[in-house]
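All protein chains of the complex are present and in place, except for one that has been dropped.
As written, the chain order gives the labels A and B, with residue 1 at the start of each chain.
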Amino acid sequence: MSAAVFVAGAGIISGIGNNVPECLSALENSTTGIDRISYLRTNHQGILPASEVRLSNAELALLSGFSPPTSRNVMLSMVAAKEAWDNSGINSIQGLRTGFVSATTIGGMDKTENFFIDFVADRKKGRLRDLAYHECGNVSQAVAEKLGIKHHVSTISTACSSSANAIMYGARLIKHNMLDAVIAGGTDALARFTLNGFNTLLILDEQYCQPFDENRRGLNLGEGAGYIVLVSERVAKALKKEPDCSLTGYCNFNDAYHQTASSPDGDGPYGAMTGALRMSGLQPKDIDYINLHGTGTSNNDSSEGAAIKRLFEPHYPKMSSTKTFTGHTLGASAGIEAVFSILSIKEGIVYPNLRLQTPMAELPFVPETSFSRDQNIKNVLSNSFGFGGNCSSLIFSKN
Amino acid sequence: MDKLISELKEQIAAQLKMKNIKPEDIGDDEPLFGAGLGLDSLDVLELIVLLKQKYKLRVASAEDGQKVFRSVRTMAEYITANQVQTA
Partner (left out) sequence: MKVYIRSAACISPQKTFENSSFLDEVVEHTGNRLNCIEPDYHDIIDPKLTRRMSRVIKMSVASAFACLKQAGLDKPGAIVTGTAYGCLEDTGTFLTNMVEQDEEPLSPVAFVQSTHNTIGAQIALLLKCNGYNNTFVNGSISFENALLDAMMMLTENVDNILVGGMDEITDMSHAILIRTGLYKRTSISNFDLFKSTSKGTIGGEGASFFVLTNTTSENDLACIDAVSTFHKPGDMVETTRHIESFFEAQDINNTNIDLLILGNNGDAKNDEIYSQLKQSVFNGVASVNYKNLCGEYPVSTAFASWIGANIIKSNHIPESLNPERSKKAPIRRVLIYNHYQNIHHSLILLSSC
(Lines give C-alpha, C1' and ligand atoms only; values in the text may rest on other atoms or scores of the structure.)
Protein backbone atom coordinates (compact mmCIF):
# COMPACT_ATOMS: atom_id res chain seq x y z
CA MET A 1 0.00 0.00 0.00
CA SER A 2 1.58 3.25 -1.18
CA ALA A 3 1.92 5.88 1.52
CA ALA A 4 1.66 9.30 -0.03
CA VAL A 5 -1.57 11.05 -0.93
CA PHE A 6 -1.34 14.59 -2.26
CA VAL A 7 -3.83 17.42 -2.45
CA ALA A 8 -3.98 18.79 -5.97
CA GLY A 9 -6.97 21.10 -5.78
CA ALA A 10 -9.69 22.57 -3.61
CA GLY A 11 -13.16 24.03 -4.11
CA ILE A 12 -15.64 25.66 -1.81
CA ILE A 13 -18.92 27.51 -1.57
CA SER A 14 -20.17 28.87 1.74
CA GLY A 15 -21.77 31.81 3.47
CA ILE A 16 -18.53 33.76 3.12
CA GLY A 17 -17.97 33.24 -0.59
CA ASN A 18 -18.84 31.30 -3.68
CA ASN A 19 -15.32 30.08 -4.38
CA VAL A 20 -11.84 29.86 -2.84
CA PRO A 21 -10.68 33.45 -3.56
CA GLU A 22 -13.92 34.97 -2.18
CA CYS A 23 -13.76 32.86 0.99
CA LEU A 24 -10.09 33.70 1.45
CA SER A 25 -10.84 37.39 1.19
CA ALA A 26 -13.60 37.14 3.82
CA LEU A 27 -11.32 35.21 6.16
CA GLU A 28 -8.61 37.86 5.78
CA ASN A 29 -11.08 40.62 6.51
CA SER A 30 -12.80 38.84 9.41
CA THR A 31 -16.10 39.07 7.57
CA THR A 32 -18.54 36.52 8.95
CA GLY A 33 -21.19 34.83 6.83
CA ILE A 34 -23.61 34.57 9.74
CA ASP A 35 -26.64 36.79 9.31
CA ARG A 36 -30.43 36.88 9.46
CA ILE A 37 -31.87 33.99 7.44
CA SER A 38 -33.14 35.33 4.14
CA TYR A 39 -33.22 32.47 1.60
CA LEU A 40 -34.78 29.58 3.53
CA ARG A 41 -38.52 29.94 4.17
CA THR A 42 -38.92 29.29 7.88
CA ASN A 43 -40.80 30.58 10.90
CA HIS A 44 -37.42 31.04 12.55
CA GLN A 45 -36.41 33.86 10.22
CA GLY A 46 -35.42 36.83 12.34
CA ILE A 47 -34.95 34.62 15.40
CA LEU A 48 -32.20 32.17 14.52
CA PRO A 49 -29.20 33.46 12.59
CA ALA A 50 -27.42 31.25 10.06
CA SER A 51 -24.73 31.44 7.43
CA GLU A 52 -26.44 31.00 4.07
CA VAL A 53 -24.80 30.94 0.68
CA ARG A 54 -25.69 34.32 -0.81
CA LEU A 55 -27.37 32.87 -3.89
CA SER A 56 -30.98 32.02 -4.57
CA ASN A 57 -31.80 28.62 -6.06
CA ALA A 58 -32.26 30.26 -9.46
CA GLU A 59 -28.80 31.84 -9.23
CA LEU A 60 -27.27 28.55 -8.07
CA ALA A 61 -28.87 26.83 -11.02
CA LEU A 62 -27.07 29.18 -13.40
CA LEU A 63 -23.78 28.72 -11.59
CA SER A 64 -23.98 24.94 -11.30
CA GLY A 65 -25.52 24.13 -14.68
CA PHE A 66 -28.44 22.27 -13.13
CA SER A 67 -32.02 23.33 -13.84
CA PRO A 68 -33.94 25.23 -11.13
CA PRO A 69 -36.11 22.46 -9.60
CA THR A 70 -32.89 20.65 -8.60
CA SER A 71 -32.17 20.31 -4.89
CA ARG A 72 -30.11 23.18 -3.52
CA ASN A 73 -27.77 20.62 -2.00
CA VAL A 74 -26.97 19.12 -5.42
CA MET A 75 -26.16 22.56 -6.81
CA LEU A 76 -23.90 23.53 -3.91
CA SER A 77 -22.05 20.25 -4.26
CA MET A 78 -21.58 20.78 -8.00
CA VAL A 79 -20.17 24.28 -7.68
CA ALA A 80 -17.52 23.32 -5.13
CA ALA A 81 -16.64 19.97 -6.69
CA LYS A 82 -16.18 21.57 -10.10
CA GLU A 83 -13.94 24.31 -8.72
CA ALA A 84 -11.75 21.68 -7.05
CA TRP A 85 -11.68 19.59 -10.21
CA ASP A 86 -10.82 22.52 -12.45
CA ASN A 87 -8.05 23.94 -10.33
CA SER A 88 -6.41 20.54 -9.79
CA GLY A 89 -5.39 20.23 -13.44
CA ILE A 90 -6.51 16.57 -13.42
CA ASN A 91 -8.31 17.04 -16.73
CA SER A 92 -4.96 17.36 -18.48
CA ILE A 93 -4.09 13.73 -17.78
CA GLN A 94 -5.72 10.93 -19.76
CA GLY A 95 -6.75 7.48 -18.60
CA LEU A 96 -7.03 8.14 -14.87
CA ARG A 97 -9.21 6.06 -12.60
CA THR A 98 -11.18 8.79 -10.88
CA GLY A 99 -13.65 8.72 -8.03
CA PHE A 100 -16.11 10.95 -6.23
CA VAL A 101 -16.56 10.37 -2.51
CA SER A 102 -19.09 12.82 -1.19
CA ALA A 103 -20.72 13.29 2.17
CA THR A 104 -24.03 14.78 3.20
CA THR A 105 -26.42 14.54 6.11
CA ILE A 106 -29.56 15.87 4.45
CA GLY A 107 -29.45 14.56 0.88
CA GLY A 108 -32.29 16.31 -0.94
CA MET A 109 -34.24 17.11 2.23
CA ASP A 110 -34.64 20.74 1.15
CA LYS A 111 -37.10 19.46 -1.48
CA THR A 112 -38.49 16.53 0.54
CA GLU A 113 -39.69 18.81 3.30
CA ASN A 114 -41.68 20.79 0.72
CA PHE A 115 -43.17 17.53 -0.62
CA PHE A 116 -44.29 16.65 2.90
CA ILE A 117 -46.35 19.82 3.27
CA ASP A 118 -48.82 18.38 0.74
CA PHE A 119 -48.21 14.68 1.49
CA VAL A 120 -49.07 14.90 5.18
CA ALA A 121 -52.54 16.22 4.41
CA ASP A 122 -53.20 13.73 1.61
CA ARG A 123 -50.90 10.84 0.72
CA LYS A 124 -51.88 11.16 -2.91
CA LYS A 125 -50.55 14.72 -3.00
CA GLY A 126 -47.05 16.19 -3.25
CA ARG A 127 -44.90 16.30 -6.39
CA LEU A 128 -42.91 13.09 -6.71
CA ARG A 129 -40.14 14.90 -8.57
CA ASP A 130 -39.38 16.73 -5.32
CA LEU A 131 -38.12 13.38 -4.05
CA ALA A 132 -35.71 12.79 -6.94
CA TYR A 133 -32.71 13.69 -4.76
CA HIS A 134 -34.07 12.64 -1.37
CA GLU A 135 -31.62 9.75 -1.07
CA CYS A 136 -28.12 10.97 -0.20
CA GLY A 137 -26.60 8.84 -2.94
CA ASN A 138 -28.66 10.57 -5.62
CA VAL A 139 -27.02 13.89 -4.74
CA SER A 140 -23.55 12.44 -5.28
CA GLN A 141 -24.51 10.53 -8.43
CA ALA A 142 -25.97 13.66 -10.04
CA VAL A 143 -22.76 15.61 -9.49
CA ALA A 144 -20.51 12.70 -10.50
CA GLU A 145 -22.43 12.29 -13.75
CA LYS A 146 -22.09 15.97 -14.59
CA LEU A 147 -18.36 15.82 -13.88
CA GLY A 148 -18.02 12.66 -15.96
CA ILE A 149 -16.73 10.51 -13.10
CA LYS A 150 -17.63 6.87 -13.59
CA HIS A 151 -15.02 4.70 -11.87
CA HIS A 152 -16.22 5.05 -8.34
CA VAL A 153 -18.93 7.01 -6.54
CA SER A 154 -19.75 6.59 -2.89
CA THR A 155 -21.58 8.64 -0.31
CA ILE A 156 -20.93 8.80 3.40
CA SER A 157 -23.15 10.10 6.18
CA THR A 158 -21.79 10.26 9.72
CA ALA A 159 -23.27 13.53 10.93
CA CYS A 160 -20.76 16.35 11.44
CA SER A 161 -17.72 14.18 10.69
CA SER A 162 -19.10 13.07 7.32
CA SER A 163 -16.74 14.80 4.92
CA ALA A 164 -13.67 13.98 7.03
CA ASN A 165 -14.61 10.33 6.61
CA ALA A 166 -15.16 10.91 2.90
CA ILE A 167 -11.65 12.38 2.62
CA MET A 168 -10.19 9.45 4.56
CA TYR A 169 -12.02 6.92 2.41
CA GLY A 170 -10.89 8.65 -0.78
CA ALA A 171 -7.28 8.61 0.42
CA ARG A 172 -7.49 4.91 1.23
CA LEU A 173 -8.89 4.07 -2.20
CA ILE A 174 -5.79 5.73 -3.67
CA LYS A 175 -3.43 3.99 -1.24
CA HIS A 176 -4.96 0.64 -2.19
CA ASN A 177 -4.34 1.48 -5.83
CA MET A 178 -8.02 1.30 -6.70
CA LEU A 179 -8.15 4.90 -7.90
CA ASP A 180 -5.64 7.50 -9.11
CA ALA A 181 -7.56 10.63 -8.21
CA VAL A 182 -10.54 11.32 -5.96
CA ILE A 183 -12.66 14.39 -5.37
CA ALA A 184 -13.57 14.04 -1.71
CA GLY A 185 -15.52 16.24 0.66
CA GLY A 186 -19.10 17.09 1.42
CA THR A 187 -22.16 19.25 1.07
CA ASP A 188 -25.20 20.32 3.07
CA ALA A 189 -27.78 22.96 2.29
CA LEU A 190 -29.75 24.68 5.03
CA ALA A 191 -33.14 23.03 5.48
CA ARG A 192 -36.05 23.45 7.89
CA PHE A 193 -35.48 19.84 8.93
CA THR A 194 -32.04 20.52 10.38
CA LEU A 195 -32.83 24.00 11.63
CA ASN A 196 -35.80 22.69 13.60
CA GLY A 197 -33.97 19.56 14.61
CA PHE A 198 -31.09 21.44 16.18
CA ASN A 199 -33.50 23.93 17.68
CA THR A 200 -35.36 21.18 19.47
CA LEU A 201 -32.04 20.06 20.98
CA LEU A 202 -31.68 23.55 22.46
CA ILE A 203 -28.17 23.99 21.08
CA LEU A 204 -28.74 26.87 18.69
CA ASP A 205 -27.60 30.37 19.56
CA GLU A 206 -30.09 33.15 18.90
CA GLN A 207 -27.13 35.52 18.71
CA TYR A 208 -23.96 35.15 16.64
CA CYS A 209 -22.11 32.14 18.03
CA GLN A 210 -19.03 32.44 20.22
CA PRO A 211 -17.09 29.16 20.13
CA PHE A 212 -14.57 28.66 22.92
CA ASP A 213 -15.96 31.61 24.82
CA GLU A 214 -16.75 31.14 28.53
CA ASN A 215 -20.27 32.47 27.89
CA ARG A 216 -21.00 30.66 24.64
CA ARG A 217 -24.63 29.86 24.05
CA GLY A 218 -24.65 27.35 21.21
CA LEU A 219 -24.10 27.05 17.48
CA ASN A 220 -25.28 28.78 14.35
CA LEU A 221 -26.03 26.56 11.39
CA GLY A 222 -24.55 27.21 7.98
CA GLU A 223 -24.64 25.70 4.51
CA GLY A 224 -22.14 25.06 1.78
CA ALA A 225 -19.86 22.52 0.20
CA GLY A 226 -16.12 21.86 0.31
CA TYR A 227 -14.09 19.38 -1.73
CA ILE A 228 -10.41 18.58 -2.23
CA VAL A 229 -8.80 16.57 -5.00
CA LEU A 230 -6.58 13.79 -3.69
CA VAL A 231 -4.07 12.17 -6.03
CA SER A 232 -1.47 9.44 -5.91
CA GLU A 233 2.24 10.22 -6.01
CA ARG A 234 2.42 9.13 -9.64
CA VAL A 235 -0.33 11.55 -10.65
CA ALA A 236 1.12 14.36 -8.52
CA LYS A 237 4.38 14.05 -10.44
CA ALA A 238 2.53 14.20 -13.78
CA LEU A 239 0.66 17.38 -12.92
CA LYS A 240 1.99 20.73 -14.13
CA LYS A 241 1.58 22.52 -10.81
CA GLU A 242 2.99 21.45 -7.46
CA PRO A 243 0.47 19.81 -5.13
CA ASP A 244 -0.81 22.12 -2.38
CA CYS A 245 0.21 19.73 0.40
CA SER A 246 -0.24 16.11 1.49
CA LEU A 247 -2.77 14.33 3.65
CA THR A 248 -0.40 12.72 6.13
CA GLY A 249 -2.65 11.54 8.91
CA TYR A 250 -6.26 10.70 9.72
CA CYS A 251 -8.28 8.78 12.25
CA ASN A 252 -11.90 7.79 12.74
CA PHE A 253 -12.60 7.04 16.42
CA ASN A 254 -15.93 6.50 18.15
CA ASP A 255 -16.59 8.20 21.50
CA ALA A 256 -19.29 5.60 22.39
CA TYR A 257 -20.49 7.83 25.23
CA HIS A 258 -23.91 9.22 24.28
CA GLN A 259 -26.11 9.64 21.19
CA THR A 260 -25.47 13.36 20.91
CA ALA A 261 -23.09 14.54 23.62
CA SER A 262 -19.32 14.12 23.73
CA SER A 263 -17.66 12.68 26.81
CA PRO A 264 -16.60 15.35 29.32
CA ASP A 265 -12.94 14.29 29.21
CA GLY A 266 -13.00 14.37 25.43
CA ASP A 267 -12.12 10.70 24.95
CA GLY A 268 -13.51 10.64 21.41
CA PRO A 269 -11.72 13.79 20.25
CA TYR A 270 -8.55 12.65 22.04
CA GLY A 271 -8.71 9.27 20.32
CA ALA A 272 -9.19 10.84 16.88
CA MET A 273 -6.37 13.35 17.29
CA THR A 274 -3.85 10.87 18.70
CA GLY A 275 -4.73 8.38 15.96
CA ALA A 276 -4.14 10.98 13.25
CA LEU A 277 -0.82 11.99 14.83
CA ARG A 278 0.29 8.38 15.10
CA MET A 279 -0.35 7.80 11.41
CA SER A 280 1.46 10.97 10.39
CA GLY A 281 4.47 10.16 12.56
CA LEU A 282 4.24 13.66 14.03
CA GLN A 283 4.41 14.78 17.63
CA PRO A 284 1.84 17.19 19.09
CA LYS A 285 4.46 19.97 19.06
CA ASP A 286 4.82 19.57 15.29
CA ILE A 287 1.27 20.84 14.75
CA ASP A 288 1.31 24.53 13.82
CA TYR A 289 -2.44 25.16 13.63
CA ILE A 290 -5.58 23.38 14.75
CA ASN A 291 -8.78 24.07 12.87
CA LEU A 292 -11.13 23.36 15.78
CA HIS A 293 -14.47 21.64 15.46
CA GLY A 294 -15.46 24.52 17.73
CA THR A 295 -19.24 24.63 17.27
CA GLY A 296 -19.92 26.95 20.21
CA THR A 297 -22.00 24.46 22.18
CA SER A 298 -21.24 24.11 25.85
CA ASN A 299 -20.55 20.41 25.46
CA ASN A 300 -18.39 20.33 22.32
CA ASP A 301 -16.03 23.12 23.25
CA SER A 302 -15.48 21.70 26.76
CA SER A 303 -14.94 18.21 25.43
CA GLU A 304 -12.68 19.26 22.57
CA GLY A 305 -10.84 21.67 24.86
CA ALA A 306 -10.24 18.96 27.44
CA ALA A 307 -8.87 16.64 24.75
CA ILE A 308 -6.53 19.33 23.40
CA LYS A 309 -5.26 20.04 26.92
CA ARG A 310 -4.57 16.32 27.47
CA LEU A 311 -2.74 15.96 24.18
CA PHE A 312 -0.86 19.20 23.63
CA GLU A 313 0.03 20.46 27.12
CA PRO A 314 2.21 22.53 27.48
CA HIS A 315 2.88 23.36 23.80
CA TYR A 316 -0.37 24.68 22.40
CA PRO A 317 -0.37 25.51 18.69
CA LYS A 318 -2.38 28.37 17.23
CA MET A 319 -6.01 27.38 16.86
CA SER A 320 -9.38 28.78 15.85
CA SER A 321 -12.89 27.79 14.90
CA THR A 322 -13.79 28.94 11.40
CA LYS A 323 -17.40 28.07 12.20
CA THR A 324 -17.41 31.63 13.53
CA PHE A 325 -17.33 32.58 9.84
CA THR A 326 -19.25 29.80 8.07
CA GLY A 327 -21.55 28.55 10.79
CA HIS A 328 -21.77 24.80 11.30
CA THR A 329 -22.25 23.32 7.85
CA LEU A 330 -22.80 19.77 9.19
CA GLY A 331 -21.97 17.26 6.45
CA ALA A 332 -19.93 19.87 4.58
CA SER A 333 -18.00 21.18 7.57
CA ALA A 334 -14.97 18.91 7.41
CA GLY A 335 -14.70 19.43 3.65
CA ILE A 336 -14.89 23.21 4.00
CA GLU A 337 -12.43 23.16 6.88
CA ALA A 338 -10.08 20.89 4.93
CA VAL A 339 -9.95 23.62 2.28
CA PHE A 340 -9.19 26.22 4.97
CA SER A 341 -6.50 23.95 6.44
CA ILE A 342 -4.85 23.56 3.04
CA LEU A 343 -4.95 27.33 2.43
CA SER A 344 -3.36 27.85 5.82
CA ILE A 345 -0.36 25.79 4.71
CA LYS A 346 -0.26 27.17 1.17
CA GLU A 347 -0.61 30.84 2.11
CA GLY A 348 1.02 30.77 5.55
CA ILE A 349 -2.08 32.16 7.24
CA VAL A 350 -4.00 31.56 10.45
CA TYR A 351 -7.64 32.54 10.89
CA PRO A 352 -9.20 34.26 13.87
CA ASN A 353 -11.78 32.74 16.16
CA LEU A 354 -14.27 35.58 15.80
CA ARG A 355 -16.24 37.13 18.66
CA LEU A 356 -14.07 35.63 21.43
CA GLN A 357 -14.57 37.92 24.43
CA THR A 358 -13.95 35.81 27.54
CA PRO A 359 -11.65 32.77 27.17
CA MET A 360 -12.93 29.54 28.76
CA ALA A 361 -11.75 29.52 32.36
CA GLU A 362 -11.22 25.74 32.41
CA LEU A 363 -8.67 25.84 29.56
CA PRO A 364 -5.05 27.00 29.70
CA PHE A 365 -5.04 28.20 26.09
CA VAL A 366 -6.84 30.80 24.04
CA PRO A 367 -7.69 30.56 20.33
CA GLU A 368 -6.40 33.22 17.96
CA THR A 369 -8.38 36.43 17.88
CA SER A 370 -6.85 38.05 14.82
CA PHE A 371 -5.89 37.02 11.33
CA SER A 372 -2.17 36.51 10.79
CA ARG A 373 -0.06 36.00 7.65
CA ASP A 374 3.58 35.10 6.91
CA GLN A 375 3.28 32.17 9.31
CA ASN A 376 5.40 29.08 8.80
CA ILE A 377 2.57 26.54 8.78
CA LYS A 378 3.90 23.06 8.09
CA ASN A 379 1.28 20.83 9.72
CA VAL A 380 -2.42 21.49 10.29
CA LEU A 381 -4.81 19.35 12.34
CA SER A 382 -8.50 19.61 11.44
CA ASN A 383 -11.14 18.24 13.84
CA SER A 384 -14.71 17.14 13.16
CA PHE A 385 -16.85 15.54 15.86
CA GLY A 386 -20.42 14.48 15.24
CA PHE A 387 -23.54 12.94 16.73
CA GLY A 388 -23.29 9.25 17.32
CA GLY A 389 -19.82 9.67 18.76
CA ASN A 390 -18.34 9.88 15.29
CA CYS A 391 -15.00 11.67 15.83
CA SER A 392 -12.59 12.24 12.96
CA SER A 393 -9.35 14.19 12.64
CA LEU A 394 -7.26 14.95 9.55
CA ILE A 395 -3.67 16.16 9.30
CA PHE A 396 -2.39 18.06 6.25
CA SER A 397 1.33 18.71 5.84
CA LYS A 398 3.51 20.89 3.65
CA ASN A 399 5.45 18.89 1.05
CA MET B 1 -52.34 18.48 42.38
CA ASP B 2 -53.05 14.70 42.54
CA LYS B 3 -55.05 14.85 39.33
CA LEU B 4 -52.23 16.76 37.62
CA ILE B 5 -49.66 14.26 38.90
CA SER B 6 -51.73 11.38 37.58
CA GLU B 7 -52.17 13.07 34.18
CA LEU B 8 -48.46 13.86 34.03
CA LYS B 9 -47.54 10.23 34.57
CA GLU B 10 -49.69 9.21 31.61
CA GLN B 11 -48.20 11.96 29.45
CA ILE B 12 -44.61 11.14 30.44
CA ALA B 13 -45.09 7.46 29.67
CA ALA B 14 -46.57 8.36 26.27
CA GLN B 15 -44.02 11.04 25.34
CA LEU B 16 -41.06 8.86 26.30
CA LYS B 17 -42.59 5.73 24.73
CA MET B 18 -42.39 3.74 27.93
CA LYS B 19 -44.29 0.67 26.80
CA ASN B 20 -43.05 -1.57 29.59
CA ILE B 21 -43.85 0.79 32.44
CA LYS B 22 -47.38 1.49 33.67
CA PRO B 23 -47.92 5.20 34.49
CA GLU B 24 -49.25 4.28 37.94
CA ASP B 25 -45.94 2.53 38.69
CA ILE B 26 -44.02 5.80 38.53
CA GLY B 27 -43.63 7.11 42.08
CA ASP B 28 -44.72 10.72 42.76
CA ASP B 29 -41.33 11.53 44.26
CA GLU B 30 -39.25 8.90 42.48
CA PRO B 31 -36.17 10.47 40.84
CA LEU B 32 -36.84 10.52 37.11
CA PHE B 33 -33.15 10.61 36.20
CA GLY B 34 -30.13 8.59 37.19
CA ALA B 35 -30.95 5.66 39.48
CA GLY B 36 -34.72 6.17 39.50
CA LEU B 37 -36.54 5.80 36.22
CA GLY B 38 -33.22 6.03 34.39
CA LEU B 39 -34.07 8.87 32.02
CA ASP B 40 -31.28 10.81 30.30
CA SER B 41 -30.53 14.19 28.73
CA LEU B 42 -32.50 13.43 25.56
CA ASP B 43 -35.52 12.65 27.72
CA VAL B 44 -35.12 16.08 29.38
CA LEU B 45 -35.56 17.62 25.94
CA GLU B 46 -38.63 15.47 25.26
CA LEU B 47 -40.16 16.58 28.56
CA ILE B 48 -39.44 20.21 27.65
CA VAL B 49 -41.45 19.61 24.45
CA LEU B 50 -44.22 18.00 26.54
CA LEU B 51 -44.42 21.02 28.83
CA LYS B 52 -44.64 23.37 25.87
CA GLN B 53 -47.19 21.32 23.94
CA LYS B 54 -49.55 20.44 26.77
CA TYR B 55 -49.07 23.31 29.23
CA LYS B 56 -47.74 26.13 27.04
CA LEU B 57 -44.80 26.55 29.41
CA ARG B 58 -41.28 27.20 28.26
CA VAL B 59 -38.16 25.79 29.89
CA ALA B 60 -35.21 27.76 28.55
CA SER B 61 -32.41 25.23 28.79
CA ALA B 62 -31.61 21.60 29.44
CA GLU B 63 -29.95 22.69 32.74
CA ASP B 64 -33.18 24.31 33.97
CA GLY B 65 -34.96 21.17 32.79
CA GLN B 66 -32.89 18.98 35.12
CA LYS B 67 -34.29 20.90 38.11
CA VAL B 68 -37.90 21.03 36.94
CA PHE B 69 -37.99 17.35 36.04
CA ARG B 70 -36.42 15.98 39.20
CA SER B 71 -39.65 14.08 39.93
CA VAL B 72 -43.25 14.07 38.77
CA ARG B 73 -44.13 16.14 41.82
CA THR B 74 -41.55 18.87 41.01
CA MET B 75 -42.96 18.98 37.48
CA ALA B 76 -46.49 19.37 38.81
CA GLU B 77 -45.35 22.09 41.20
CA TYR B 78 -43.61 23.97 38.37
CA ILE B 79 -46.71 23.78 36.19
CA THR B 80 -49.00 24.91 39.00
CA ALA B 81 -46.71 27.82 39.96
CA ASN B 82 -46.18 29.09 36.43
CA GLN B 83 -49.71 28.65 35.18
CA VAL B 84 -51.01 30.66 38.12
CA GLN B 85 -48.60 33.46 37.19
CA THR B 86 -49.80 33.61 33.61
CA ALA B 87 -53.51 33.49 34.54
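FYI, a contact is a pair of C-beta atoms (placed from the backbone, for glycine too) under 8 Å apart; a residue touches a chain by one contact, two chains touch by 3 or more.
The structure displayed is predicted, hence computed values, not measured ones.
A.B. asks: Just one of A:N57, A:N87, A:N196 or A:S298 touches the chain that is missing; which is it?
C.D. replies: From the options A:N57, A:N87, A:N196 or A:S298, the contact with the absent chain belongs to A:N196.
A.B. asks: Please pick, from A:N18, A:S51 or A:S154, the residue that touches the omitted chain in the full complex.
C.D. replies: Only one listed residue reaches the unshown chain, and that is A:S154.
A.B. asks: Please output the residues of chain B touching the missing chain, sorted low to high.
C.D. replies: Its contact residues with the unshown chain are 16-20, 38, 42, 45-46, 48-49, 52-53.
A.B. asks: Identify the residues of chain A touching the omitted chain, counting contacts across the whole complex.
C.D. replies: 1, 42-44, 105, 107, 112-113, 116-117, 119-120, 123-124, 128, 131, 135-138, 140-141, 145, 150, 153-159, 165, 169, 172-173, 176, 192-193, 196-201, 252-260, 267-268, 271, 386-390
To be clear about the criterion, only the chains that are shown with their structure count from here on.
A.B. asks: Rounded to the nearest whole Å, what is the centre-to-centre distance of chain A and chain B, using the mean of the C-alpha atoms as each centre?
C.D. replies: Here chain A and chain B have centroids separated by 38 Å.
A.B. asks: Where on chain A does chain B make contact in their complex?
C.D. replies: Against chain B, the touching part of chain A is residues 200-202, 258-261.
A.B. asks: So in the complex, which bits of chain B are touching chain A?
C.D. replies: Per the touch definition, chain B meets chain A at residues 40-42, 45, 48-49, 61-62.
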